[in-house]
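One chain of protein is taken out of this complex; the other chains stay put.
Coming up: chain A.
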Amino acid sequence: MTQAAIPTARDKGLIACERCGLLWPMSGEHSPCGRCGHKLSSRNTGSIQRVWAWWLAGLMCYIPANLYPMLVTDMLTSHSASTIVQGAIEIAHHGDLPIALVILIASVAIPFAKFAAVAYLALSIRPLGRFRARASAHRRHQLYELVEYIGRWSMIDVFVVAILSALVQLNAAASIHPGPAAVTFALSVIFTMLSAQAFDSRMIWDVSPDAAPTLKEETP
């Protein structure tokens, strides 16, 4: 069965409620779902604006999250404040290269990849998007699910800071405090999650390249 052979609710003049899934006639667009009260929309076209707004807010918070210290450590003889990258380098110097790599991937590479992936998905949406994606709708849908799934796991850095700050309070011997980057990092994660949630994944499939190969190219 080819993908084009499957009709959508929209093709049949129906709207599925985004929350509870009940189907309504197209004339119900913008009125609340009679079962759960969620506002019906066949395609949330305005959502792309919200995706970009949260995306930009997330990116703006992500910059200070990397420039300011995440953790402030006070030891008997030393005082140190380290950013995410400095923290990873310190661990690498201790000889724990694998753990340093895990931290770099989880706190630096994955957030970057998330920004790139959401931008790519939003730009590839037709007819609003800027370019025609080379990846199939199926691949892009998998990418979307991955971003949605991984997004929340970035919060782990903030939890680690919270645990360490609560745990390492040994008077003079050693104490750890959260740095300002903890706040901006948390905000960045929350905004990126909101950005991914605002995205209406049904639009990925609407004018998928496999379904409509004759669509005219947009001039760059």
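Throughout what follows, a contact is a pair of C-beta atoms (placed from the backbone, for glycine too) under 8 Å apart; a residue touches a chain by one contact, two chains touch by 3 or more; residues count from 1.
The rule is simple: contacts and distances are computed from a predicted model.
Not every chain of the complex appears here, and the one that does not is recorded in UniProt as "Inner membrane protein YebS", selected from "Negative regulatory protein YxlE", "Putative ABC transport system ATP-binding protein", "Cytochrome c oxidase subunit 3" or "Inner membrane protein YebS". For the chain missing from the display, the contacting residue among A:W24, A:W55 or A:F191 is A:W24, taking the whole complex into account.
Counting over the whole complex, chain A has residues 1, 3, 6-12, 14, 16, 18-25, 27-28, 31, 34-38, 42, 91, 94, 96, 99, 137-138, 141, 145, 148, 151-153, 155-156, 158-174, 178, 182-183, 186, 190, 193, 197, 201-202, 204-205 touching the chain that is not drawn.
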